[in-house]
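Heads up, one of the protein chains got dropped from this complex, but the rest are sitting where they should.
What follows is subunit A.
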Amino acid sequence: MDKIPILKIGHFLMVAIQVDLYDRLALSLESDLVQAVSKTGAKGVLIDISSVSIVDSFMGRILGNIAGMSKVLDAETVIVGMQPAVAITLVELGLPLKGVQTALNVEKGMELLQKKIQFTEEEEIDDDSTLQ
């Protein structure tokens, strides 16, 4: 079976989906990615879907699951590069990409992740100081 490579870049994991996913491949990406987050302690996950021409309810749910499970493991997820036609279709389909952040491209997505991580680190420092 095909596999989608997961890259580790600093504190982040990055995946570029280059093929139209069939359901089983999407499911294996979901479990591989969540396992990788847990194993590496990554703080962020970036999923590049710029080559994906169809996101249906199944694929949408997988993206939501990845974001939800990563959140439990203390990692933020950003989906980047969604094609405009896909975005329009998702709205009409009625699929709420709950808990899924989006950014225009990989660069913007990285910036967003970086900001979010700094923010949570600051919050943690604040928490510590109130304890003292």
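Just so we're on the same page, a residue touches a chain if its C-beta (ideal position, glycine included) is under 8 Å from a C-beta of that chain, and two chains touch if they have at least 3 such contacts; residues count from 1.
Quick note on the criterion: contacts and distances are computed from a predicted model.
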item	value
Chain excluded from display, named as in UniProt, from "ABC transporter ATP-binding protein", "General L-amino acid transport system permease protein", "phosphoenolpyruvate--glycerone phosphotransferase" or "Serine/threonine-protein kinase RsbT"	"Serine/threonine-protein kinase RsbT"
Listed residues A:Leu33, A:Val55, A:Val78 or A:Leu113, member touching the removed chain	A:Val55
Contact set of subunit A toward the excluded chain (per top definition)	20, 22-24, 53-58, 61, 83-86, 88-89, 92-95
